[in-house]
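Before any comments, here is the structure.
The complex is shown incomplete by one protein chain, all other protein chains being positioned as in the whole.
A, B and C label the chains in the order they appear, each numbered from 1.
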């Protein structure tokens, strides 16, 4: 059997399914068969779309693209655990979560096509914040948003995604500490995929990430991020605590970045192929699919049907992406201020004038 | 019996002496009677000088001054535990530690007189870094310095002081995390004095500060910061680990800021007098003195002799401080660059020209 | 001025229950300069609260709160202590409206005691305006008197866009009668605070009072300098700047920040662009020097003095 990814060492993560798909926990995480099937379908769609995006980038249709292969369970499981009023603050790698949250993938990919920054989709309507590049900064936004929910007495929470590397930033800490002090209804969701570009988790921190929570006075949880059921359950419980006024939770989901950091990256420079092929033995989709098959929730026919549907869906997205023109140049000026100063109006007309 | 300061709650701190001066641990921390006496004498000098500084400020001889009454054990105990090659990175409140390290108090107080910024003393010669105002920034310097020691293979460590409030800053976290990753020979020494200006520790963080260390992968220790023997022992052990290549230690020393945050502060706005008078029941000097008396290491005659000496010492310092003139105005320009650009030379002569 | 700022916060909190006031020591103690005195008692600790020492966290939380529909008025305890928040301010506070194509406003007010002149400690006398004026998406105001302080702070809070409010700490305790009202010129409008036709002195913050002293001294010698209080540093009131230079032909810019890329550079460039043909002498900049802000005992040699200002005005007039 292939060895576990390096950064999974240490405390055993919580699990429902063992890597081979066998049960090691209670599979009743509160999802009916339809939901379970939807979960797998999202994961399959996400993977197929992710690969398409890499192709699109190679074909010059997208700018640098950060793939997430291997992280489908972490993203889909956590995003499905949230309610419609909950708000997600993502990094740049959460396309799978965006799909679950109903963000239009064509609009989402406008970001990577270079037609708009931040949130080309409507972050308010989708309750999915803008794509965020400066690592860890969005965690603070998640906490601030949660403070706002608490002030409003709304029964909802925020969830901020971030990577293992992002936990080294001051903003991770300030966010976590503020969350603790204000008892903010928020979930700090770390996808520990073993790498921050070329730096392995062990060179990012000498501790275990989930253990940081205690120092902030709230629960920290280590979950197998490639076990979608466990991810779902833990996130759901964290959200439930938030709804109940019990404050934040830090979740460290152990997963693995199978691909490159982005299409601009060459992982051959810093990690061996063995590690990657070993990690493929822990694939989140294979694990969940094999259990669903064994449990009789899906069968090969269904899977074949999905495959065809997903091909079509991805083709449509592909076409939508390619059809996107560059934005009108005046957009550059139109949202900097609600009420632009006159000097900016002059600059705007200079651009439009030629 | 007066109740303990609010922020001492939670995990019991390590102790050698109970608040009433009775023994609860092994008093043999590796110090002979002379050292023990020197320790008390430093504490007495520090307290007397601190009060003098407040008087000097009231008399217009110093600018805003941050007193440290109540924190003498935390500072003297930790500073005495260091070897001559170790390097201290202080905040703005470590005059007692500076005394122990041999920093000339008149030069030190030049800072508060407003005659120079940073380190008016020689930080290299004294191995005592410049006074540092932007909270937590100096912790990173301590870690960087320690990384340098490790690179040089020198058997020494750095120690950075910081307050409870400072632990909320991103720089605390980045410093601690770097220290863990690089196994830097450093001591992160937190004087948790219960207050950050007007904010009590409980509103600063929902966790216990010493517990943060586990998340960074190194030991965290909670010590009674008003027990000078325990502070000494824990710091010494932390330094010994650092020397031995075993990396950093986080020490949370529970102490209490008896006075105002600074001479500009009015604590009456945010804390009750009861709390302060209760805290006086945990005075670090009284505790240590009573044990030294009981153990026969000192007697009343010695103390009376010291009192007279210290009066004289403080008077000399006072006179030295008052005698300090403002610096030559060209100093403003003389150290900005090793090799000042010509435009700056022009500015310099403009100033000197009038 | 402290009273005016305090009144502005109180009135804003009273008028709009989405307004929040938070920062280090702003609650129980009422702020190190007492600008938030009494607000927590009056509006409760839900709406006026202390935070940990966490400037990046404070600015970032304000961003998240804006997503949740709250209007944050945050304090950075001193000028230099806004630097740890710079990433949040530049990357998010300033850009979020653009990043979301106008879907998410950032009605955030970032107040800070700014500039020097109070014999403060290191890092307590910085003039950080260049960082914020250069950052697209922010507005920056620097009132010099209680009336402007009240009005500009209230306008800042009401503004859908983020506004940095630089409060000249050296003027906090200046005595001045003022009617506190929202009526009056908005953000972006400079004020001619003294008439004159020999030259115009452009300035802001605590230097306004000093420039008025200088103008008074010059008037004794028959040199009548106009003094313009820029009040808003971003966007600059280029119209007033250009008009004054057209009318007086000569200009001096005075500020505490170091010269190189201090606001004086932008004012000069703007004069050159908008009023070149009327300019009869080089624009002179009387500013802090290109060195770290000096210690208390010599800060008066760093700050523009009446002597340096009058000398510069005489220079341009004699040119």
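Please note the rule applied: a contact is a pair of C-beta atoms (placed from the backbone, for glycine too) under 8 Å apart; a residue touches a chain by one contact, two chains touch by 3 or more.
Everything numeric in this text was worked out from a predicted model, so none of it was measured.
Within the full complex, the chain left out of the display is in contact with A, B, C.
Across B:69, B:94 or B:174, the single residue that touches the chain missing here is B:174. Of the candidate positions B:19, B:105, B:144 or B:259, contact with the hidden chain is made by B:144. Considering the full assembly, C:268 is the residue among C:6, C:145 or C:268 that touches the omitted chain.
Set against the missing chain, the residues C:87, C:161 or C:229 yield one that touches it, C:87. Only one residue from A:42, A:89 or A:116 touches the chain missing from this view: A:116. Touching residues on subunit A toward the chain that is not drawn are 63-64, 92, 113-118, 131, 133-136, 165-166, 168-171, 196-199, 203-205, 264-266, 269-270, 326-327, 329, 331-333, 336, 343-344, 347, 351, 354. For subunit C, the residues touching the chain absent from view are 56, 80, 83-84, 86-87, 90-91, 94-95, 98-99, 122-123, 130-131, 133-134, 136-137, 234, 236, 257-258, 260-266, 268-269, 272-273, 276, 281-285, 289-292. Take subunit B: the residues that touch the chain left off the picture are 87, 89, 116-120, 122-124, 129-130, 134, 137, 140-149, 151-152, 158, 170-171, 174-175, 177-178, 181, 331, 334-339, 341-344.
Here, only the chains that are shown with their structure count from here on.
Chain contact topology: the protein chains form a complete graph, every chain touching every other one.
Averaging Cα atoms per chain gives one point for each, and the point farthest from that of subunit C is the centre of A. For the pair subunit B and subunit C, the distance between mean C-alpha positions equals 36 Å. Between subunit A and subunit B, the centres computed from C-alpha atoms are 44 Å apart. Along subunit B, residues 168-171, 203-205 each make contact with two or more other chains. The set of subunit C residues touching two or more other chains comprises 52, 54, 56-57, 84.
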